[in-house]
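A protein chain is absent from this complex, but the other protein chains hold their places.
Each chain gets a letter, A, B and C, in the order it is written, and its residues are counted from 1.
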């Protein structure tokens, strides 16, 4: 495990293509999620503004932010360990801090632990162009045992 | 606050109508969320199966379950304290326990604390017709100060 | 795994003895934690009042309630899968609902999922003799791979 912690197994473009193949719903008549950057143990993901993502008052809805955090963590894991379609979220804790604007949102993801069976990551969510964090999430992913063979 | 803890301020039908008015997105070309029952400090909510709710493998997606838990807690609060459009989720913790079937899902919500400023509730999510819990969520809602006048 | 889900592998007394052996700190000059009951996929645990457990204002401290929830979940797991010293908490989410009295506290634990590698349980905490829940916790435990041989 040690060695892959500082490597990147998939580029941002590869992760985007992989996600579109396995999450066709993410495409709501046009791409919604874009992986902007994969770094060692981290990623930056953009959710492109779309009125389907709104909730009353014109702000991005809670489920949309949940989706951004969850997909963001998955993208960072793909970047770190390669294409593992079976990794699943086992828990996610999200704090909503401020109302986001009706605008693109960004998630900055950092993997805190990358174990053989469990990964833990945090995602900081921002409205594009704003400094104040809009939401903070921590997610746990279960990594299937056959991972070492898949990768 | 004491008195309303055992009363119901809105019926299931009233909550459904209220939600559709303030959450038009919940209607994805047909009603998706139905408030089946409001009880003192609790509610039962149904999410009607729709392929938009799926994720790869044919199971209901994480964001859809997040939405069911979040709307379910909001519905239970509306039932307990009346129509307060400004109540907002401040945090939500969700544990994914089993893969749900491609089927309707139910949320059983119980309000654990109904304070003047904060409410805490838990939601147990099930696939319709199954006994095993699919996901468990705990959510915190902030209740705006002007609530006592609104209600 | 299926079969043990309705069985009890350790009695309440066996769990109490096991805990005292591996958690000598729990004994603060007298027994603090007592396993009162082990049921299939659940347990009831008592934390005996001791002034060391207090925080300012004379209420039981947050760390003490954390400990009760955490040990309670561990006790329920021991009851369900037998003596596994290596199981570790991977995450715990706790909501503090009301101030507890300076009194014994009880935890009612229910295992929501008992997988091969992960277990999820919730703990409802009460002041002895009171009806209102004082705190609610959800915990995830990682179960070591060698478990099947140990059990």
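Observations
Just so we're on the same page, a residue touches a chain if its C-beta (ideal position, glycine included) is under 8 Å from a C-beta of that chain, and two chains touch if they have at least 3 such contacts.
Keep in mind that this is a model prediction, so the values were computed, not measured.
Here is the thing to keep in mind: the chain we left out touches A, B, C in the whole complex. The residue from C:40, C:85 or C:115 that touches the chain not shown here is C:85.
The chain omitted from view is touched by exactly one of C:38, C:67, C:112 or C:133, namely C:67. Those residues of chain B that touch the chain absent from the view are 90-91, 93, 117-118, 120, 140, 142. Within chain C, the residues in touch with the undisplayed chain are 22-23, 25, 52, 54-56, 61-64, 66-67, 70, 85, 88-96.
Across the interface with the omitted chain, chain A contributes residues 93, 95, 97-98, 112-113, 120, 122, 133, 136, 138, 140.
By definition in this document, only the chains that are shown with their structure count from here on.
Shared contact partners of chain B and chain C comprise A. Residues touching across the chain A-chain C interface largely coincide between the two copies, over half of the numbers being common to both. For this pair, chain B with chain C, the centres built from the Cα atoms lie 29 Å apart. Inter-chain centre distance (chain A to chain C, centres taken as mean C-alpha positions): 33 Å.
In chain B, the residues that touch at least two other chains are 93, 95.
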